[in-house]
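Shown here: the complex without one of its protein chains, the others still in place.
Naming follows writing order (A and B), and every chain is counted from residue 1.
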Amino acid sequence: MKKIALFLLVVFFAVIGFAKTNLEVLWMGWPTDKVMTLVNEFQAANPDISVDVQLVPYTQLFQTIEVRLSGNSSTPDVFIVDGPLNPSYAIRGNLLALDEYFSEEELEPFFDSSIETATFDGKLYSIPYTTSSVGLYFNKEIFDEYGIPYPPETPGERLTWEEVAEIAKKLTIDENGDGTPDVWGLIIEQIDRPYQLLPLVQSLGGEVISPDGLSTAGYLTSEEFLKAADFYWNLFNGWKVSPQGLNNSSISREYFGNGKAAMMLGADWNINRLAEFEDLEYGLSPHPYFEGGIAVTPTGSWHVGINANTKNVAASVDFVKFLTSKEALAEWNQLFGHLPARQDSYDLLEEEFSKPEWQILLYEMDHTAMARPVTPGFLQYELILRETFNSIHYGSDPEQSLKDAETRIDRELRKFK
Amino acid sequence: MKKKNKISKKTIIIFIVLAIIGLIYFIPLEWVTASSLRPSGSLYEYTEPLNMETFIPVNITFENYVNIFTQQHFGRALMNSLIVACSTVLLTLLVSSMAGFALAKFDFPGKKIVFAIVLITFMVPFESIVIPLYLTVSALGFINTYAALILPGVANGLAIFLFNQFFSEIPTEILEAARIDGASWFRIYRKIVIPLSVPAIITVIVMVFMFQWNSLFWPLVATHSTRLEVVQVAISANRMTEATHWANLFSSAVAGSIPPMVLFFFLQKYFVRGISGTGLKS
Partner (left out) sequence: MFLCSIFRGEVVFRDKRAAWLFIAPALAFLLLFKIGPICVSFVESFMMTSYSGAKSFVGFENYIYLFKHDPVFWNSFKTTLIYSVVLNPLIVFIALVLALLLNGSQKFVKFFRTLFFLPTAISFVVVAVIWGVVMDPYYGLANSFLKMIGVGAQPFMNSTSQALLCIIFISIWRSSGYWMMYFLAGLQNIPESLYEAATIDGANNFQKTMKITIPLLSRTMSFVLVANTAFNFLTFAPVYILTQGGPNGSTNLLMYESYKSAFVNLDMGRATAISSILLLMIFVFTIFELRITKANFEY
């Protein structure tokens, strides 16, 4: 008996010792070879853990996560989380609270706004990965050609939206008179995304959702929201300085990059992406604000979370710690140009970030960045608000559209009360 | 001589009509192919003003094709899709043609219910059954295997319906005669029904192949290893949140359309008038 027990014990430890933990990771479909560099490094450092990474194309990402998590599945062990979706996954029990696995010291280097985004009901549900910021890109050649002085290119100095509108009117140019401008004044890169549009409201001091994140009645039709929405409506319908229907970030950049727009309100990644347009000479000015208001910039991006039902907590935590380390985030930045969500990573990237355009965005992240609203119903909030902005940009009455949006959003938010 | 002239005149008219319609089909495809042969660059660079360069790349390069095969494992994705599509085709041909035969030539209690089942299966959107389907496949232990990609695709009501429609046209007398000669049902199915249904078989091959070749959402849900990545996933991966790799997107789409094109090109030789028609419907 003893011998058998001993034998079993040996076998047991042998299995424990040698069995590879298999970690399933659901990640976004950035180019495979690049994503795999980091994963391979982790594999090399942790030979007892094998990582199986699935790269899901962005257009299918959220529905794939929904299906994969259905039925409280224990896999994927680790998955990519869009910052504002933290509460949605947390409230449904899909994300593991990470407070006991990450010390305060370990969380210290991350941007406050990103940690705030990942916190719901006092618990931390994911580790910030990348973050983002937005500025006003402008085409120097077009400004030169029509004798308009450049917008300020120093951190913290910015135009007002009123000034931007005036410049945009002057730089919307239809040289051959065919009714289609050859140059548009201003492009909003993500034309209808609350990410880029809410700061207009916030610049006027407006709130975009109730403090508990469960109601929008009165918030979307506040004086500030309506003023911002009117300004937005005018860009496309009143002053006609912005082209309609650019519903894809890549297409917006194609317009700006090919000299079809004088200015573009765009996110940080354009700094790297615009390098593809060899003839383009552009400058970056800090995010505009409304006269009499305050400067507000969008921020936040992707996080990494651990499935609450995972059977491999320890390995998952190891992987997440590796992936969100100072070095890994710096390396990710060099691969993709995404802004690291932790401040100390920038120490490793000094050369890159000493460039003036990055200085402008870093200043914004320290001083003016405001996270998107924290609500378990962000998916619904974002979709409906996006459809509403889309309608307004096509000419719908802003007030009526926003009133409808309040009704629709609040109906969806009811289920979280 | 006179008759020959008449035929060629008709042929010329048909050709001209086809050429005009064909342009609408051809131009966008040509544009993608041309774009896939340009050095990676901007999307609108050659669209305005419209000129020869819009359609004919000046500096032809194959680097976009080299890239997708060397950096993105596109070859593996093609292989996976081929394995999945071909296996599904074979299984579906067998299973659906048998069911189609029974529905076309037999009367039995419960037939109407089977009809209803067959019809409903392709009238309900995949998106609304994907979660229960995922849980089923998961319970069977198929997740992350070829089986998860292949077997649900074999459940194809449309293929049964198509076979049923074709088999109905086979004169029952032929089958009756064989039956009187003592042939078993399976022998009749194999030796008479199947050989008389070449166009239907070809159609189902292409239909099932295309269904699997174009599927994107289910493979993402049902498998999670990059080693099982299929073509559509590999193509879509070139479109990211904030950027699109146009050159690789186009080259992978063109490369990904070649297997179905080749398949269709060679199988369509069976769509020639009179190959199976004689003897039927007389």
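What we mean here is this: contacts are C-beta pairs under 8 Å (C-beta built on N, C-alpha and C of every residue); 3 or more make two chains touch, one makes a residue touch a chain.
Keep in mind it's a predicted model, so treat the numbers as computed, not measured.
Checked against the full complex, the candidates A:244, A:272 or A:359 give a single residue touching the omitted chain, namely A:244. Here one chain is not drawn; of B:60, B:79 or B:155, the residue touching it is B:155. Listed residues B:37, B:68 or B:118: the one in touch with the omitted chain is B:118.
Interface with the hidden chain, as seen from chain A, comprises residues 57, 59, 62-63, 66, 72, 88, 91-93, 178-181, 243-245, 247-248, 251, 255, 260, 376, 379-380, 383, 386-387, 390-391, 394-396, 404, 407-408, 412, 415-416. Interface residues of chain B with the unshown chain, by the touch rule above, are 10-11, 14-15, 17-18, 21-22, 24-29, 31-32, 43-44, 47-50, 54, 94-96, 98-99, 101-109, 111-112, 114-133, 136-137, 151-152, 154-155, 157-158, 160-162, 164-169, 172, 175-176, 179, 185, 189, 198-200, 202-203, 206, 210, 213-214, 231-232, 235-236, 239, 244, 246, 249-250, 252-253, 256-257, 260-261, 264-265, 268-282.
In the analysis below, only the chains that are shown with their structure count from here on.
Between the Cα centres of chain A and chain B there is a gap of 38 Å. Residues 40-45, 71-73, 127, 130-131, 134-135, 138, 216-217, 220-221, 223-226, 229, 233, 236-246 of chain B are the ones that touch chain A when the two sit in their complex.
Those residues of chain A that touch chain B in the complex are listed here as 24, 26, 28-33, 52-60, 63-64, 66-68, 70-71, 73, 75-76, 248-251, 253-255, 257-258, 260, 267, 269, 273, 276-277.
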